[in-house]
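Report on the following structure.
Of the protein chains in this complex, all but one are displayed in their positions.
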Amino acid sequence: MQSQLPFYPEQASNFAPSVDSLMTFLILVSVFFSAAITAAIVIFFFKFHRKSKNEIGVPIHGDMRLEISWIVFPAFLALAMFGWGAVVYVDYRHPPQDTLDLYVIGKQWMWKIQQPNGRREINEMHVPVGRDVKLVLASEDVIHDFFVPAFRVKMDVVPGHYNTMWFRPTKAGHYHFFCSQYCGTNHAVMGGWVTVMEPSDYAAWLSGSTGEDVNPVVAGEKLFAEKACSTCHLSNGTGRAPSLNGVYGGTVRLADGSTVTADDAYIRESILDPPAKIVAGYQPLMPAFQGQLTEEQIMSLTAYIKSLQSQPVPATGAGVTVPGKR
Amino acid sequence: MHRTGELSGQFQTLEQQKDSATLGMWIFLATEILFFGGLFLTYTINRHTYASMFAEASRTLDLKLGGFNTVVLIGSSLTMAMAVWSAQVGKKKLVTLFLILTLLLGCVFLGVKAIEYKQKFDENHVPGLNFQFEKNADQATNAHAQLFFSLYFGMTGLHALHMVIGAGLLVWLIKQSMAGRFTPQYNTPVENVGLYWHFVDIVWIYLFPLLYLIDRH
Amino acid sequence: MSATMSTTPPQSPGYQLPKEHYLNATYGIRSWLLTTDHKRIALLYLASVTFFFFVGGIFATMIRIHLLTPQGYLVTPETYNKLFTMHGVAMIFFFLIPSIPAVLGNFLIPLMIGAKDVAFPKLNLLSWYIYITGGCFVLYSFATGGLDTGWTFYTPLSSVYSNSAVTPAILGIFINGFSSILTGLNFVVTIHTMRAPGMTWFRLPLFVWAQYSTSIIFILGTPVIAITLLLAGLERMFHLGFFNPALGGDPILFQHLFWFYSHPAVYIMILPAMGVVSEIIPTFARKPIFGYTFIAASSIAIAVIGFFVWAHHMFLTGESTYAALAFSLLSYLVAIPSAVKVFNWTSTLYKGSISYDTPMLYALGFIGLFLIGGLTGLFLACLGLDIHIHDTYFVVAHFHYIMVGGAVMGYVGGLHFWWPKITGKIYPEFLARLAAVILFIGFNLTFFPQFILGYLGMPRRYHDYPPEFQVLNVMSTAGASILALGYLLPMLYLTWSMRYGKVAGPNPWPATGLEWRTPSPPPTENFEVTPVVNWEPYDYKNRPDLGLATPTAPTLAPAHGDD
Partner (left out) sequence: MSEHIVSPKLYLLIFLALMVLTGTTVYAATVDLNHYYRGLNVIVALVIAACKALLVVLFFMHAYYSSKRTQLIIVAGVFWLAIMLSLTLGDYASRSWDVH
């Protein structure tokens, strides 16, 4: 996207102004030091140019006050840079509550994006303007990186665990996103476009979803039966495994006495590597599913488990069964 | 470490030459700490992530053989130290004797290690070669157990490689010692190989509990 | 302390080369390939690192030509990826890391401290052979399938997914590591035990301090990259899982291990160049360096603190926020000693007697370009800003400013400065100044536009980019062709001068170091008699032997107590 200002890409998210003013501050400091030192060199050049062949300079060995001041003064500036940068970064690493969650899966060399209602996109991402958007990032193979210059945000997409990033689009439009971590042959073309829409347009676009998209909750429910999760995880909690109703987002007590928050990463780990965190009061019976589920399937299962929040517990205690399973 | 104990050209005095050799050896050992350090870091992170799997896998190792080897290796450190002492006090025969003893103990260690490796091979516990942890272990269990055994072979293998190099150095020392080269004035090679040998011992002192002794209860 | 020194003949034009020196002491290929003379080993390194600079430079040229147009017409994506990887590997591991230490360091450290050779001459030769062996492995990888992992070898791309010749390359770098370790070990021992009488620690030339600090990193950092690459190599060969998440491993762990070495390694590249600059500036300003102790101590500080900052390359990998905060703060801490150096160099010019011989041009160019490179390092270390500029061309510009504008300029400047000592001949001054200016201009044109490209959002390692970035890319390529010409010139006239240059004499500048108190080129054993040092470093005032005017009458005043 060509910008109006030649040295800045377009500003289209809440982070863009903060990053740009940080940039301005650092440029000012840099210009100050570069100018001061260049000026000193040039002035000394003319003033102290060797006049005769055998001339020597005035022996000056040093000056303690100068040394201290040029240690302390830059140190203060450095602290300022660090502090300001830290504020922006900490904000970036801590998504606010109540975000619009999109799932992003990177694989050589394309991006798969899933909207909360299950609508899927490839190398395209639609988001509403003014809403806090959180991306949950997963990779099927190597490390990728989701980068939107106009939003001034990027985050590595690391196989084996979830990273999250967030932003709030501030301006409707069409913006480039790139893969910014080298990932093999077609790394350079592993990009696409983010479309920022007015909320009403976005809602319309979402509902215009074609029937082919499988709702992840439905897909997850199906998998839950197929992978026989449902044989242990009875929804009334009478089975060998804890009921998953209302687990997501809550706090789980573990066998070793510690507690964790049941977020995406925890659910993922519980599925792939159950012995890592054992729920208090249960045996480590659950088989590890590592290597048997794709990132997409894990996300569907997670979406399903997440949806169990609101579902009433079936009165029969028969657990969640889906008619027509294999 | 100069072959004959004469002064080599770049030095002014024998004192300086010896000083340099010792300093060089210690610096080399410092690099070795960091070299093994990378492995220990990898080990720590994986053991933390897969704690129960590591414990389970560790229990398949032969504690008796491992313990025996620990005793053997520490014993060889003792004989090595004695060899240095003999050289320092000028007992030329004893130097040779203790060096040979050290070499023998080193070989015993390597022999036992070979037996253990053979067992692993028979149990399909060698990563990269049809690794199968237990009969019906699922994919994830296999992968995590394989991590343990990769580290086991990586760490003990590198350690064994150091032992082999040490054994080579010992052979070289023994030859010189038999020619009566080492005297109270000139024994830097014995001392320096000694330092190396003790270092290799220390590595094992850490490997033994980390690999063989995870939650043996 | 009286300055009674009688080794150097008085300055007069019409020097003759000494009859016998290290170059003509013995003849024949064997006398070179089996030499244990540190000066000859330095020349062996000179030839081999120059070769790798060519190799890397040719890849760089192809990169720049390919990037002339958005779609790129020169090579396929696979090939492009191999180009920048092989460029990075050749330049970093086989050119820049060994360049100043193994060439100038090897040649000069014994001369500067008044020793006959390094402490372990055979080990020194062995280092070179190890380097060559490692180099052969890497060249083998380049020739048979190339290497397309990026110089950073991130897993699981390098250990599982790449189809190129990764294993031999990893082995080559692994082997090469031992060359670095042995060189570092040799230097530290030499500096500790081989100093001439009177050469106290605080009389050491700053170049030696810089080499000492570099050696600390060689010794304590290199083993970690060795083991890391070994693990990655084993993972690739035997399908193990240390860093492969599909098998339970952790790719971030690889990055920690990699950068634990590779960040300190950037100081391996810059510290020696800083040492060179610290020699050149007092010589051409003809006065003691400003704040000797601070410059010496800052080298050590950089070497040590440099080990605490590595994860600033990993701010966006998902490392913990707390770790990111700590590593960012520490990165700012390591900038302070660099700042101290810059300020002290500049102050040294004050009230100097400044001449602008070629080495001085390079030194001043170094200050300017290193400054920009270093300051933009602060942008990258700034957490909030790195979110945007990480892995863009901003990073590429940052490190070329420091490594090409800084380290390579320092190396080329140092080569000019000590060329008379190495060969006994003087290079053509006019051509040399011209080349320095061309390099300066070409360099800035090549890499300044890349800062802007980066901020506009062009990711690095792209063979194909959106068309709006084209103008700046064309500028960069234009600059690169000037740069290539700039490098061609010194290669030609330096080679030419070896035969046809004017005879230099023992101390053409004149400079104060011990290395200038022996004939040029020096005899094999360096000094006819072991020198005794009884003057302070860079002390022009109390050195009547240099034949320069002194502000006061040339009495043999005490060496210190002047201010």
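Per-chain residue numbering starts at 1, and chain names A, B and C are given in the order in which the chains are listed.
Here is the rule we go by: contacts are C-beta pairs under 8 Å (C-beta built on N, C-alpha and C of every residue); 3 or more make two chains touch, one makes a residue touch a chain.
Just so you know, these numbers come straight off a predicted model, no measurement behind them.
Hey, which of B:Ile74, B:Ala137 or B:Met178 is the one touching the hidden chain?
Of these options, the touching residue for the absent chain is B:Ile74.
For the chain left out of this view, which of C:Leu23, C:Leu206, C:Val224 or C:Leu240 touches it?
C:Val224
Quick one: which of B:Gln12, B:Thr60, B:Gln88 or B:Asn124 touches the chain that's been left out?
Here the residue in touch with the unshown chain is B:Gln88.
Please identify, in ascending order, the residues of chain B that touch the omitted chain?
Residues touching the hidden chain, for chain B, are 15, 18-19, 22-23, 26-27, 29-31, 33-34, 37-38, 40-41, 44-45, 48, 63, 67, 70-71, 74-75, 77-78, 80-82, 85, 88-89, 194-195, 198-199, 201-202, 205-206, 208-210, 213-217.
Tell me which stretches of chain C touch the chain missing from the display.
192, 220, 224, 253, 256, 260, 307-308, 310-311, 318-323, 326-327
The working rule: only the chains that are shown with their structure count from here on.
What's the contact topology between the chains, one of line, ring, star, complete, other?
The chain contacts form a complete graph, every chain touching every other.
Which chain is the middle one, judged by CA centres?
C
So the centre of each chain is just the mean of its C-alpha atoms; given that, what is the distance between chain A and chain C in Å?
37
Using Cα averages as centroids, what's the distance between chain A and chain B in whole Å?
Comparing mean C-alpha positions, chain B is 45 Å from chain A.
For chain B, give me the residues that contact two or more of the other chains.
Within chain B, the residues that touch at least two other chains are 49-50, 140, 143-144.
For chain C, what residues touch not just one other chain but two or more?
As it turns out, chain C has residues touching two or more other chains at 246, 248-250.
For the complex, give me every residue of chain A touching chain B.
Those in contact with chain B are residues 272-273, 275-276, 284, 287-292.
Under the touch definition given earlier, write down the residues of chain A that touch chain C in their complex.
For chain A paired with chain C, touching residues are 1-3, 7-9, 15, 18-19, 22-23, 26, 29-30, 33-34, 37-38, 40-41, 44-45, 48-52, 54-63, 66-67, 70-71, 74-75, 78-79, 81-82, 84-90, 92-94, 108, 141-143, 145, 147, 149-150, 152-156, 158-161, 163, 176, 178-189, 273, 290-291.
Considering only the defined contacts, which chain B positions touch chain C in the complex?
9-12, 16, 19-20, 23-24, 27-28, 30-32, 34-39, 41-42, 45-46, 49-50, 127-128, 140, 143-144, 146-147, 150-151, 154
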